[in-house]
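Before I ask anything, let me first share the structure, which is written out below as structure tokens.
One protein chain is absent from this view; the other protein chains keep their places.
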Amino acid sequence: MKGPFGSPVLDTASRLLVPFMWLFAAYVLIHGHESPGGGFQAGVILAASVILLRLVRGARPGVVVSSHGALVMACVGPLIYGAIGLAALFFGGNFLDYGTLPLGLEAAETRAMGTLGIELGVTIGVAGVLVLIYDTLADWERREGADR
Amino acid sequence: MTAHLPILIVVVPLIAALLAPLVCRVSVRVTRLLTVLAPAVSLAASVAALRAALRDGPWHYQLGGWAPPWGIEYVVDPLGGSMATLVSLLATLVAVYAGDYLRRSSPLRAAVFDSLFLLLTAGLLGITLTGDLFNLYVFLEISSLAAYALLAAGGEQAVVAAFRYLLVGTIAATFYLLGLGYLYALTGTLNMGDLAQRLTEVPAGSAMNVGIVLIVVGLAIKMAVFPLHGWMPDAYTYAPPPVTMFIAAVMSKVSAYALVRVLFFVVPPTDAVHTILDVLGWVAAAGVLAGSVLALAQTDLRRMLAYSSVGQIGYVVLGLSIGNAAALTGALLHVAGHAVSKACLFGVVGGMPRTTVQAEMAGFAGAARRAPLAMAAFTVAALSLIGLPPTAGFFSKWYLLQGALEAGRWSLAVVLLLSSLLSAVYFFRVIERIYFAGDAAPTGEPIVSGPDRSLRLLAPILTLGAAVLLIGLLNGRLVAGVIRLALPE
Partner (left out) sequence: MSALGWGQLQYALSATLLLIGLYGMLVRTNLARKLMAMNVMQVAVIVFFVSLAVRTGGIAPIELERHDPAVADTEVAYANPLPHALMLTAIVVSVSTTGVALALLVRIHRRYGTLDESELLERLRE
């Protein structure tokens, strides 16, 4: 797992798969409003694509996103969630009351857009966390040496 | 902004937890400041919300503008508000204390530690304020996961203890969730107020009883009620000092609060519930005695304090089981008093140099000369756990005793007195060694060593010691002004 697999088949196959995985993750995220899906699932698919590349290309840091980048994602995602929730406070509603956000749409659509924003935050957060879990388990030795 | 206090109490530490790892790249001092300020903001908000609740009645705050039972609501009533105040007060003090422990770690490690600590705080505050049973489960798991990770930071032995705590804690949470499933299947709602109303209409049968028993067992494991306490001594002994200080003080109390909520505010007072409370009473009595006896046998001070906690949480459950106003008052007062005393005790023990702590009891010989102020606080907190006036522990045990005698439960009164005697034995052993024994074998430490050397360690410890005395001296006003209003009908 530390070094790249060195197999052209795996390399090419993963290169073909990853863009479609991202597209599917975006579909799952946006369609989560009406069909099975939503933030968690999209985040997991995104993380799976990154972990696939890490498995194939080796533990070279920075494949798509570095460990530090994953930590940033894991923090920024829920912050987006919290920011949308808090923004509702400033427009007169309770926390997470996205009906009050001034998006200029009708009530149900505003809530739908607010939900989409929140789910986007969840996706980023979940993807970051899962990549971070993988990195922690796989690169333990290197991280331990650097962190002490 | 004041209209949104209930949610700010929980959200501010949560957002601070997310900001901490991002900010540490910019400045470590800002991260530390954030970690101390966030619980302080929650404390101020909790006090304000509690005062509003005492004045105007329970404050219902609906998330997302959705009314219950469709939406999740947060409820600040005297009970929840006072628990939130207690948790945020301890979180602020421990955040200050932890600065000393972290000063030698790398910035990222310290930031992650702070982030986990803030997550733990947010989770516990969420449990105290939520009005929805599933939301309680979510916050329970948030706080538990943060606790597992924080406990594991204490070294290699701590990792094993943390893993065992993880297994037991997950069993507990799963039982809670399963019990919740039963109650949801019966009534179709998860909101506490709505559930309370609908459960009275459900014919009493095995489904409701099984659901209640599962929830009670799950929460009892989290509280470390004897005999489900096995995870606790190892976890408290090997964890980093600020972590033990916070978790020992607060986690079992918040689970006890959840138990009070479920048993007295949600579930109807059927015969089955009375049976459950009776069984809990006997189990708690056994725990009180077992905890004191096991504590006597320990030589490691931290392990002794851990077993003492098992006994002390037994007092709270005893009070719940007896069920009359005096006993419940005693139980709630004991929650506050014990939280503050245990935090003080673990703070003092954790503040001593590593070599002292590992030398166990012998290492504390003559410690009063090396750390006079800290040891004074230790003594005050120990007296509170024994139950001597004018500390908080005396008054809470007084109320518990009064409740037991009023209800005619003589055996429980005897158990209370006996355990106080046992606590006196093992605490006086330590106090005598601290004050009257000669200095420990030379370990190369300078004479002024221990918590007194650092203000960051000393200030929280002294504040907690003072709080123990304050709660005791002001207990009349506390009981009349807050606790009597927090009691269930």
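Things worth noting here:
First chain written, first letter: the chains are A and B, and each begins at residue 1.
Throughout what follows, a contact is a pair of C-beta atoms (placed from the backbone, for glycine too) under 8 Å apart; a residue touches a chain by one contact, two chains touch by 3 or more.
Just so it is clear, the structure is predicted and the values come from calculations on it, not from any experiment.
Contacts of the undisplayed chain with visible chains (whole complex): A, B. In the complete complex, the residue from B:Ala111, B:Ala149, B:Met192 or B:Val262 that touches the missing chain is B:Ala149.
Interface note: of B:Ala162, B:Ala377 or B:Val479, the residue touching the hidden chain in the full complex is B:Ala162. Residue B:Ile171 is the one among B:Leu22, B:Leu108, B:Ile171 or B:Leu487 that touches the chain not shown. The missing chain lies against chain A, touching residues 34-36, 38, 40, 126, 129-130, 133, 136-137, 140. In the full complex, chain B makes contact with the omitted chain through residues 134, 138, 141, 145, 148-149, 152, 156-157, 159-163, 166-167, 170-171, 173-174, 177-178, 181, 184-185, 205, 234.
The rule we apply is simple: only the chains that are shown with their structure count from here on.
Centre-to-centre separation of chain A and chain B, using mean CA positions: 35 Å.
By the touch criterion given at the top, residues 1, 4, 7, 11, 14-15, 18-19, 21-22, 61-65, 106, 108-109 of chain B touch chain A in their complex. Looking at the complex, you find that chain A touches chain B at residues 71-72, 75-76, 78-79, 82, 85-86, 89, 93-100, 147-148.
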